[in-house]
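Missing here is one protein chain; the remaining ones are kept as they sit in the complex.
Coming up: subunit A.
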Amino acid sequence: MMTSQKHDFAAAAIRIEDAAPALRLSLRVKPAHRDAVGRALGLDLPARVGQRAQAGDIQALCLGPDEWLIAAPEGAPLADAARAVYADAPHSLVDISDREITLRLSGPAVLDLLAACCPRNLAAMAVGSAARTVFDSATVILWRDGPADFRMDVWRSFAPHVRSLLAQAQAEIAAGL
């Protein structure tokens, strides 16, 4: 009888999963109106680049001095809330849900995986922060949810390239290279 052995070594070192589709909004607002828009959205919008705020299922990430990314479950009624304060606090709120996909990267070797193509010192990145950076020249947003738990938002058009690089790095780490 033929026998087969499935090599499963280090399979748990890295997990790469697709996150469920989510609502993603790009918010641009001048610092003077930040609090007003934040209150309307029910969020305390952080002022420092890389900081995150969370209210229930809704997360806000400060990407730049006047730019925030808001991630929420699909269907969250955030646009209506923001529209209500538009006259007093002019801002731009753009739905970019379909621009990106989110990969969930986790496992003990996840820092090695990301270091294969990301120049930033991710070991020094605080848990609970996030950053826009590059992954082999593709712009990505990395959210650090735990010491070995990341989310990566990557533009759809770059996704095949990023996925193939991740798969290659994953195979190399699994092989002990």
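Keep this in mind: a contact is a pair of C-beta atoms (placed from the backbone, for glycine too) under 8 Å apart; a residue touches a chain by one contact, two chains touch by 3 or more; residues count from 1.
Please note the rule applied: contacts and distances are computed from a predicted model.
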Missing subunit (named according to UniProt) among the choices "Sarcosine oxidase, delta subunit family", "ABC transporter permease", "Gluconate 2-dehydrogenase subunit 3 family protein" or "Na+/H+ antiporter subunit D": "Sarcosine oxidase, delta subunit family"
Touching the absent chain when the full complex is considered, from A:Arg15, A:Arg39, A:Arg104 or A:Arg132: A:Arg132
Touching residue (missing chain; options A:Gly64, A:Pro90, A:Gly128 or A:Gly146): A:Gly64
Residues from subunit A at the interface with the omitted partner, ascending: 48-50, 63-65, 67, 119-121, 131-134, 137, 139
